[in-house]
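Working notes for the structure below.
The complex is shown incomplete by one protein chain, all other protein chains being positioned as in the whole.
Going by the order they are written in, the chains are A, B and C; count residues from 1 in each one.
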Amino acid sequence: MEAKEPGTFSRRDLGRIGAFTDGVMAVAITLLVLNLEVPTLASGESLADALFDLLPSLGAYLLAFALVGRFWVLHHNLFERLHGFDPPLMTLNLAFLALIALLPFSTDLYDVYTDEGLAAAVLGGTLGLAALAHWEMNQYALRHGFVRAEHRAETESGRPIGLGLAAVFLLSVPAAFLTVHLAEAMWISTVLLRYPLRRLGRRTSSA
Amino acid sequence: MEAKEPGTFSRRDLGRIGAFTDGVMAVAITLLVLNLEVPTLASGESLADALFDLLPSLGAYLLAFALVGRFWVLHHNLFERLHGFDPPLMTLNLAFLALIALLPFSTDLYDVYTDEGLAAAVLGGTLGLAALAHWEMNQYALRHGFVRAEHRAETESGRPIGLGLAAVFLLSVPAAFLTVHLAEAMWISTVLLRYPLRRLGRRTSSA
Amino acid sequence: MEAKEPGTFSRRDLGRIGAFTDGVMAVAITLLVLNLEVPTLASGESLADALFDLLPSLGAYLLAFALVGRFWVLHHNLFERLHGFDPPLMTLNLAFLALIALLPFSTDLYDVYTDEGLAAAVLGGTLGLAALAHWEMNQYALRHGFVRAEHRAETESGRPIGLGLAAVFLLSVPAAFLTVHLAEAMWISTVLLRYPLRRLGRRTSSA
Partner (left out) sequence: MEAKEPGTFSRRDLGRIGAFTDGVMAVAITLLVLNLEVPTLASGESLADALFDLLPSLGAYLLAFALVGRFWVLHHNLFERLHGFDPPLMTLNLAFLALIALLPFSTDLYDVYTDEGLAAAVLGGTLGLAALAHWEMNQYALRHGFVRAEHRAETESGRPIGLGLAAVFLLSVPAAFLTVHLAEAMWISTVLLRYPLRRLGRRTSSA
């Protein structure tokens, strides 16, 4: 039995915390589909027209799915490098999950009020706060020695990417009030520019 | 193959019971978001106004998320200290889960009828019964020797906290009929006063 | 690497099959709460009256929760005794899960049409078919040697209980057409008479 400070979670606990986190993210990502509602045809409307009108909602579903998937990969990568956990990290993890679980709502809001900058700003803000909570978990884990020695360098080098992600999402909030399309382009960029960003992060940290 | 009394769950079983419990809690915590509905604008109403009116619902969501998260941590801490399980403990665990899974309903009720003491009393009662079920699991595990030897002292010392939590939630039921705000303050205190309460628990048990 | 017939699942696979099964049951048991809807008050109606009218729905929720919990325990007990799995057993498992996942619908139907024998018959039938699918999994696993040697006796002795459970649920179908209350009493009995039934099962098998 390893020695354990009171209130500190051990390696074994990480498994159950990861499982709970995966559960919440799996439910949240699947609830996104509830935003896609089977259309009720107005008189004279064809199903083809109704489904055509649903395409932006499908796009919003796919984008939100990709973004939650991206967050899942980020979270998974961080957890693989930890050897411990403590209550403040648990609190940060719950704050992160509360924001992820909000995404089905924010996505639906943005999908219903596509033309309103405010709706896009809410979605951008939710994404930005989630990225910020994740970045703070990363920072906290580094500061308090929860990152395994062989992964410290890699984790430190990942910091600019995490901060960059949060910055793009948070900057999409004012951008949404200029034009919703700019905010959308910024979100999509975080999915598509993943590999270039990673390379940039490595160059920055080795400079 | 370890010897096993009929009807007794072994250490290995604990993994699957924990996984099922995590699954139920992960679904319940994520379903809380269904209470947040995308507003339909009344004529002349702006989206900004509608979202502003949604802020109390967002507050209820965040509070309920924090409370279920708190229960998850409590449950996780208890399970980490067990080396076995039996059918009555399983029944207590299911009763606990049935109350946790009720929280999306109770939270929604409280959110729709914010001014009614009765609605807040229902939420406080659900939380109180869940805390009581958890406390009884703790007691039962201690009485029947399911707590691993090296964790007995720690688990015994946690009893006043568990009972205190149940007491605060149950006392919020009559408090809700005086004023809903008092009940709310009591719930929030269980999230914010976590660390002071823990310290108090330790002092009490070592006295 | 252990030798493995084509199309046969090994011990390790059992973990992931169990995890998927737990996931489906955890979602199904938590979706039961969606049947409880926050009441909209008719003019002049008090919240207290509306909640009082909701009590039968709460009862249906608790009963269905207990029944799915009972099935989870049954399923868990069977899986703990297996050392392998094959495609027909997987198919039986999926049929069992399809019936469990139907329970939120059947429970809601029964709750909305409480006075109709047919609605209770649908719930009784769903429960009966689920119990039958589980019993057939048990039989199949015994016949094809998937039960670990040290658990064969125990598993064989459990057969009358499994069959008894299926019989009670299936007999509740005709009973529901006589009076819904008889069907309800039969369902409740399967939760409450668990320990006496188990003892009976042991006596029968050792006779």
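In the analysis below, a residue touches a chain if its C-beta (ideal position, glycine included) is under 8 Å from a C-beta of that chain, and two chains touch if they have at least 3 such contacts.
This one's a predicted model, so the numbers in the text were calculated from it and none came from an experiment.
Novice: Among C:Gly84, C:Pro104, C:Gly124 or C:Gly162, which residue is in contact with the omitted chain in the full complex?
Specialist: Residue touching the absent chain, from the options given: C:Pro104.
Novice: Tell me, which residues in chain C touch the chain that this view leaves out?
Specialist: Those residues of chain C that touch the unshown chain are 1, 6-7, 12-13, 16-17, 19-20, 23-24, 26-28, 31, 87, 90, 94, 97-98, 101-102, 104-105, 108-109, 112-113, 116, 118-119, 122.
Novice: What does the interface between chain A and the hidden chain look like in terms of residue numbers?
Specialist: 18-19, 22-23, 25-27, 29-34, 36, 38, 47-48, 51, 61-62, 65-66, 69, 72-73, 76, 79-80, 150, 154, 194-195, 198
Just so we're on the same page, only the chains that are shown with their structure count from here on.
Novice: Any idea what the CA-fit rotation angle from chain B to chain C is, to the nearest 5 degrees?
Specialist: About 90 degrees, rounded to the nearest 5.
Novice: How many Å are there between the centre of chain B and the centre of chain C, using C-alpha atoms for each centre?
Specialist: The answer is 26 Å.
Novice: Between chain A and chain C, what's the gap in Å when you average each chain's C-alpha atoms?
Specialist: 37
Novice: Touching at least two other chains at once: which residues of chain B meet that condition?
Specialist: 19, 23, 26-27, 31
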